[in-house]
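Take a look at this one; I'll ask things after.
Only one protein chain is missing from this complex, and each of the others stays in its spot.
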Amino acid sequence: MLPSLSPLIETRHVSKSFGSSQVLNAVDFSLDAGQSVAVVGENGAGKSTFAKIITGVLSPDAGEVIFENEPVSFGSPRDAIKAGVALIPQELAYVPQLTVAENLLVNRLPSTFGFTSPSHLFKEAERLSKEFELEVPVRRLMSELSLADRQIVEILKALSRDSRLIVLDEPTASLTEAESNHLYEILGRLGERGLGIVAISHRMDEVYKFFGRADVFRNGERVFSGSPDQTPRAELIRHMLGREKEELEDIETAPRGAPVLRIQSWSSEAIPELHDVSFEVAEGEVVSLFGVRGCGADTVADGLAGRGRRIEGAVEVSGRPERIFRNPRAARRAKVGFVPAERKRDGLVLGQSIEANVSFLVIDTLSVAGFVRGRARRRLAEDAIRDFDIRARNVGQQVGTLSGGNQQKVLLASRLAPDPTVLVLHEPTRGVDIGARIEIHRLLRRLAAAGKALLVITTDVEEAVAIADRLLIMREGRLVDEMAAAERSQARALRSAVGGAA
Amino acid sequence: MSTATKDAVEPRQEARRRDWRFAAKALASPYSGTTILLAALVVYFAASSSEFLETSNILVILGAAAAIGIVAIGQTFVVVSGGFDLSVSGTAPLAAVVFGKIANDGSGIVPALIVALAVGAAVGLANGLMISRAGFNPLIATLGTASITGGLAFVVSKGLTVIYEDRSTGFLAERSVGEIPNQVWVLLFVACLTFVVLRYTTFGRSLYSLGGNWEASWLAGMRVNLLSTMVYVICGVTAALGGIVIASQLLAADGQLASNYALLSIAAVILGGGSLTGGEGGVVGTVIGVLALGVLTNGMALLHVSSFYQEMATGGVLLLAVGLGRIRQLVNVA
Partner (left out) sequence: MTKAKVPFLVLFACVLAVAITACGSSGSDSSSAASESTTAASGDSGAESETTSGSGGEEGKALLEGAKVSFANYTDAAPVYLELKKGVEAAAQETGVDLSTYDNKGEAQQTLQNAQLMANSNPDMIMDLNPVAGTTQSAEDLFERGSIPCIAVNVPGAGYCPWIDLSNQALGTEMAKVVAKEAEAKGWKASDIEVILVQSAGLGPAVNSSIGFYYEELSKLIPGLPTIGSFKDIGPETTTIGDSVVQVNGEALRQPSFEAVENALQTIPADKHLIIYSISDESSLGAYTAVQRAGRQDDLLITGLAGSEEGLEQLRNNPAWVAEGDVFFSHWGEYLMAMAAAIMEGQETPDMTAAPIATETKNLSIKGTGIVPISTYYKPNSVQPYRLPPLQPEEKAVTSAGESGTVGNQYLEKTGVLQLFGNVTGLEK
């Protein structure tokens, strides 16, 4: 393939502001065909906005976008797609009730004079699948596919539109390592065919493993671009934060208190299954429960949340035997707090203020005769902002306008408000930028030091290892390994989680 | 568990799973609940009343179902695309009144029909623009339109009933082929046309996309505003047609016509597998839903059930059918 003489896509001085906040400031960027770049940066750095501008979802206030040597002005995603640029958003954009084939060919159904037919559709979808060497089950409903497979359908969709540039927003956020590898392998192949790829990612490991170039965005500007091979992580992170990343201190393992949460012989036939899982969490300790997707850790999480999973077994809180929680109320009554993984959907009321969200669970204790004591509520929120270092204008700010990390902190504060004996956290730093991540981890350690028992259920091995006093590994529904603080290692954790050489 | 017992357990679990899947498939179609209901009602009424299955009665059922059927089919377009249209209760009488007035003036039936249907289209256009361009909530927008068109029907008719002076004005309710009233043929025609459009045209398929995930469709470059407007236009035209059909049966049009058609048509679409969030539903299901409701009304009348209980029964049927649908959903998920 002849090297191209001019970049595939170029932006010159692109700026964008929403109201009074300047989200992008004179960003210059260029990418050649066949090149792939990882775009990294803290939340709020402007990465998503940038992605949306070059794919036509948003229009820039100033600056130019030049695609394949022509200045372009995308008024809508339709224009961008026609030009050859496709966006695969983080939440994926598909129609669950329709088949894979219909999703692949959305808005481009094969037709004669406007008439189409299912068999025609499937044939065309299979042809595309073969052409781009991406196998997808064209007849199945999208809702039946795993998240990873849906992602692949989305990519095929973008490719089949003759896209020369694909922009992916957090493509592997919800994938296991194996699935992510598979994805990058595909993207690599496509890169060889001349496709340009821009991927926004929070996962340092992947950036270093799969990308030849990493661009750092900070505060709306592109501040760095370089090859990961030649850039040590610390430097990259420094560009992202504008300061040195503070390493998480070594864990001082305080002496373990009494076990306050005991999971005894949990078994479940619902998928993912559980087979006789037992462990305990003591006062003052952080236990990480780690495993790849489908290992059963999610089931344990749901069981502790009271989400009505059909689990058999026993649970003991502070020595009191309980029935497995039938619903979240039962869990709360047993003084087991739960921080859900999907904060936007399951944990926060985005349209409400910080104040409202923080006091969510304890509103009764803040009320007299059914009327809420406003001052008590406000104080609770103010304390939370201070203790958790939540960056917000005031307690009245809408939670939906906060960054991911700050939202997560609000969620954490709300779940701590009822002062639970045990706090269970499910994916506590998903979708959270590095700076906030470190803060949250530090917070969790502090809580443990103050005597709380914490159970962190996560698929992020870095996280699982970084904060644990004890690290438990699950695989295929069973507990397969346990590491004390001194023995923690990401390599061993992964090995035990996937079963075999990492 | 020893491997021996494990093997013994596995086939049993496997068998149980197979049974679930079979049951799930049997209840697979989205309107299976309603079909079962329709069948049950037919069996019950046939057994309880000797007149139920007589040809004349079946024709009465079909004839009565035609108007609401036509309106419900138009509503199907809108519900599939993720919206709903409450203004049909106002558009139907308005079109019926306009049709009557023009036909009475001697301008001819065909021009009258065209104008009346155009009125329906205009109402639909107004709805579509408000909802897609101005971003109005479909509930509020179509509720407002319903009041306006309904009121307009009274204004045009000056509060009086518009009699269709010539018998031929009500041609849609006459019998041209055997004993079957024309409105049944119209219903059949509209149903077939809609079936083809929703299943075999790109326009129809994109409606499912639109209703299933508006955002994804927009990102994929679909002309979401245009599509959204078009479905309301279609619904407006069918509402107009439905109103004219009712008036043709009565040979009179007044503002009170079709006053309960808004909720009734949406109920029929939901019975037919539609979802208020969009992306589901279809003509076959809607027609079955309409028939179920029609059979129920007719059957209860044949059995001389008091009108108060009739209302309760209609509500009960709706809940039952939707409940059956929920069971199907849960079985599928398991």
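A and B label the chains in the order they appear, each numbered from 1.
The rule is simple: a residue touches a chain if its C-beta (ideal position, glycine included) is under 8 Å from a C-beta of that chain, and two chains touch if they have at least 3 such contacts.
Being a predicted model, the structure only gives us computed values, none of them experimental.
Considering the full assembly, B:Ala252 is the residue among B:Ala252, B:Val269 or B:Leu324 that touches the omitted chain.
Touch with the chain that is not drawn comes from one residue among B:Ala118, B:Leu143 or B:Ile163, which is B:Ile163. Note on the undisplayed chain: of the listed residues A:Gln352, A:Ser367, A:Gln398 or A:Thr421, the one touching it is A:Ser367. Although one chain is not drawn, its touching partners on chain B can still be listed: residues 49, 51, 54, 56-57, 60, 63-64, 154, 159-161, 163, 173, 246, 249-252, 254-258, 297-298, 301-302, 304-308.
To be clear about the criterion, only the chains that are shown with their structure count from here on.
Distance between chain centres (mean CA atoms), chain A to chain B: 42 Å. Chain B makes touch with chain A in their complex at residues 13, 199-203, 205-206, 208-209, 212-213, 215-223, 279-280.
Residues of chain A that touch chain B in their complex: 57, 76-78, 81-82, 87, 89, 92-98, 102, 106-107, 109, 111, 114-118, 157, 269.
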